[in-house]
Structure formats: C-alpha cells, structure tokens
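Structure below; questions to follow.
Below is a slice of the complex: some chains, not all, each in place.
Letters A, B and C name the chains as they come in the text, with residue numbers starting at 1 for each one.
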C-alpha cells in the first residue's frame, strides 16, 4: 500500500524509460526496485534523484562503495526508514558485506544511539578542544 | 549548561577515577572529554558505558576504526546530537579522515536523509527480492 | 495489529458516539478512519484530540485548508508515521492537491531533510542577522 501508483515497464513516458534504462546499465542488472517505480509518478523528481544517487553512490570517490552503503544503512536506521534499511542492506551484501561486518555495523549504530540519547539527557556542553575554528586560529 | 554537575579530576570516587585512568590509558592521551565528566555523576552508568565504548570502538573488529567513527557520525547527525557530531568528527580526524572523505560522508548522509523522506512520503512497499528469509528458503 | 482494540459503531459509550457523530457531521461523510476508532479506547483522550483537530484543521484560519494538510504530511514524513502520511495524503487529495503539487511537496521535504542533515553535520552557527530580538531592539 503506497500513496502513489507504481509505474510498470509498460509505461510509455520517455523520461521514465530513459532513467530505468540507465539504472539497468549502471547496475548491470534488469531488476528495478520499487523505490524508482513509485518515484516515477513524477519524471523530474525521478531524474534528479537518480542523478544524485548515481553521482554519490556509483561514482568512485574518497570512500569506497561498501563504506558508503554502510553509512546509508546507518542513517536509514536512525531515520526509521524500513524500506531503505532493506534495500541498502541488500546492496551492502551485494558489495561484499560479511555477517561479521553487519554485526559490527549494528553494534556501532546501537551504541551511537545510546550515547546520543545520554548526551542529550545530560545536555553536555561541547569541549573547547573540539572547536575547529579556534584550533585553526591558534595554529 | 547541563542537567547534572561535571566531575572534576579532584573527585575522590574510586570507581570514577578507575574509568578515567582507563580512558587515558586506552587513548594514550591525558584529555578526558566532557561526556565522561558529566556521565560520572553516576559511577555504574559511567562504567558500563565506557566498557561498551571500549569494546565496540577500541577493540579490533570486522570494520576498521575510521569506518566505525564515520558510522558514529552518521547516526549522531540523524539523531541530531550536536555534541556527538563534534566529538566523533574530532575522533575521525584523529584517525585519519581527510577533508575529501568528510565531504563524501556528508554527501552520503544528506542523500540518505533525502531518500529516507521520499520513501516515507511514498510509503514504498518492500520488494519481495529483499526478503532475506524467502531467499534462504528458496536456496 | 495494534496495541489496543478497535471500537466498532456498535460500541455503546455515549461519549464515543458523540465524537463519532461530530466527526461525521464536520466532514460530511459516514466514514470514520481507524485513528479515531482505536483512540476511542479512552473517551477523554478521543474527545480532547478530536476537539483540537477540529479547531486547528477544520476551522477557517490564517492558512488555507490544503496548506495545513501539506504541512501535516511534511511533519508526519519527518516523524516517520506511515499511517499519518497515508491519511493526510488522502485528505490533501480530497482538498484538491494535484499530482504536481504532491511532487513539489516531496521535492521540498526531501531537500529540507538533506540540508537539515548537512547543517547538523557541519554544526553551522546561527547568523546574527536571524536574531529576532536583536533586530527588534535595534529598530
């Protein structure tokens, strides 16, 4: 059950077709997951979102592809997006995430959530030593 | 301004002193950041929290130390904990995070937040292909 | 699956019946959605919540009814409430939301989520120019 209708492959919008073709080519797979099929209700939103995902996630950059998937999972967990947790856990596995790395990810995410809440409950003031600009000015 | 009082080094509680000593020894630094000094208002909470941080973050495991710090930052950003963002960005830098990696982290975190919200707004149903147990049953 | 039982129309509590009658009269429809039927497990909570929804959402005010529904969707997305996203997207459509407006809403919500996370990751200090009271004092 969703708030818009899913776009099937038989959809004739040329812009949607072009994005679906590029997703398939970029990923080397025929499978197009639901997110793109539902986002396709608005071709411009589909185009701009896919362009950003391709640029950030599928282009070589300072962090390796698996690390980026792990970060995506971490944010999705904290934001409570079940679909995103599913899709990016599958993507991380496809990029080589082992069960031990998955467990390690969960241990860090769980611990961070716990200390995030402790810090907020205590209202801990930031240490002056963490001030990036003060350190820059002093050096 | 915080909700409990900070514990100074002159505090005489032996349990607090033991944790502070172990933090210094583990990190090879005299500096004890505010989180621990405020959490010290309750020695058992300080002990159990530090034990978990030491086990998860300072013990060799499936993910390397820098990756774990990046994940910590990602969760802290999504949970809106400013202090945690400061302390773990400083920790990530101390473990070698470059400016390019920092920018890459932000690009992934920002994109994940955006698609998390789009997915929730669309209420996208999970693809059957992502079902871990169905795949296990079929193989 | 829910944490309390749903109240059917056959329920005999007079306070619940009065609220259900007022919901039907206010909306000009016989349909009572699940939220009210579950909240009815506690008549006082049902009464006070409906009174607030009626006052804020169904009374002419400074913002038009469709804008208020769009804002409701935006908050519900950010808070990760799937049911609320469904019910208020349906309400927004009933009040005239077009597909183009829906797409525009999603573009703004997605962008806001992204920059919210970037700002938190950067810990950007508030510009003095945004200080409402300083501006008031200076004028």
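Following the convention adopted for this analysis, a residue touches a chain if its C-beta (ideal position, glycine included) is under 8 Å from a C-beta of that chain, and two chains touch if they have at least 3 such contacts.
Being a predicted model, the structure only gives us computed values, none of them experimental.
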Copy count of the single sequence across the entire complex, 3 present: 6
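Everything below uses one rule, namely that only the chains that are shown with their structure count from here on.
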Proportion of interface numbers common to chain A and chain C (over half same, under half different): different
Farthest chain relative to chain C (centres taken as mean CA coordinates): B
Whole-Å separation of chain centres (CA-atom averages), chain B against chain C: 33
Separation of mean Cα positions, chain B and chain A [Å, integer]: 18
Centre-of-Cα separation between chain C and chain A, whole angstrom: 27
Numbers and ranges of chain C residues touching at least 2 other chains: 80, 85-86, 89, 106, 110, 117
In the complex, chain C residues that touch chain B: 73, 77-78, 80, 82, 85-86, 89, 105-106, 109-118, 120-123
In the complex, chain B residues that touch chain A: 1-4, 31, 33-35, 38-39, 45, 49, 52-53, 56-57, 61-63, 67-68, 70-72, 74-79, 81-84, 86-87, 89-90, 98, 100-101, 103-105, 107-109, 111-127, 129-130
Chain C partner contacts - residues on chain A that touch it in the complex: 1, 3-4, 41-42, 44-45, 49, 75, 79-81
